[in-house]
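With one protein chain withheld, the remaining protein chains of the complex are depicted in position.
Every chain is named by a letter (A and B) in the order it is written, and numbering of its residues begins at 1.
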Amino acid sequence: MRKRLAKLGGFIALVQVVVPSMLLAAGPKAADLVVVADTRVLAPGLNRYFADLYNTDILVFAVWAVVLTALMGSVLGVLMDKIMVSTGLNLSKRKIIEH
Amino acid sequence: MRKFTAIVAATLLLGLLAAGSAFAAEVIQGKCLELNKEAKTLSIEEYDINFDKDFKFGHPTGINTTVDITTAKVGIEPVPGDILRISYVVNGDKKAAIKVMNITKQNLMKK
Partner (left out) sequence: MEWMYMHMPISGVNILWPGLVLIGFSVGVIGGFFGMGGAWMVTPGLNILGFPMAFAIGTDIAHIAGKSMISTVRHSKFGNVDYKLGIVMLIGTMIGIEIGAQIVMHLERIGLVGSVVRWVYVVVLALIAFMVFADYFKAVNNKKRGDVGAHGAEGLTWYKTMHRIKIPPMMTFKEAGITCSMWLPIMVSLFCGILAGFLGIGGGLLRMPALVYLIGCPTHIAVGTDLFEVMISGLYGAFTYTLKGRIEIVAVFVMLTGAAIGAQIGTVATKYAKGMGIKVAFGIAVIACMVSIILKQYKMADLAAVVILGAISLICIWICKIMFVGAAHELRMKKAGTPID
């Protein structure tokens, strides 16, 4: 376990070094955008919650956005995986044929 | 171990959720009356949320509000007459703006 943690720690450190510069690759540089979401017209709920957060604390919003995206990615991934497996296809092996 | 991880993750998520819902900024929209650069304040006439064809940004309510923009993030600089949308929190007797958006001049449809 400890070994795994150490590995994970090393990986996280690597990611922190590596990733900031990769961001540039993710698209053209973008200036800060000052937008206020109009929460007056939103009924309380999910939309209102995100809009409030966007207006109030963009940092928490950013953390939330990444966590939720990753979470949703994995949940949907596992879910779709279950569905795919239930079709009875063999999803663990494949031959490499180039031509 | 798995349970532990799950509990830690759940706590973190709940913490985030709480942090998010604790302070929700107020939002007002209206016509810019004055930008006072020395006092760092911004005054607007508030509009309501009854949008229609002639009043795209709402009807004037006659309420004038002044917010403090010392710590605010101001987008395109407002001039009197611009329609602005401001998010603020009430800080004692002061309304401290967080963000000021210039609806008249900000074009979201452009890159």
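Following the convention adopted for this analysis, a residue touches a chain if its C-beta (ideal position, glycine included) is under 8 Å from a C-beta of that chain, and two chains touch if they have at least 3 such contacts.
Given the structure is predicted, the values throughout are model-derived calculations rather than measurements.
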| item | value |
| --- | --- |
| Chain A, residues in touch with the chain not shown (by the definition above) | 11, 14-15, 17-35, 37-39, 41-42, 46-48, 50-51, 54, 58-59, 61-63, 65-66, 68-70, 72-74, 76-81, 83-84, 87-99 |
| Absent-chain interface as seen on chain B, which is shown | 107-111 |
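FYI, only the chains that are shown with their structure count from here on.
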| item | value |
| --- | --- |
| List of chain B residues in touch with chain A within their complex | 1, 13, 16, 19-21, 23-25, 27-29, 49, 73-76, 85-87, 89, 98-102, 106, 108 |
| In the complex with chain B, residue positions of chain A that touch it | 1, 32-41, 49, 52-53, 55-57, 60-61, 63-64, 67 |
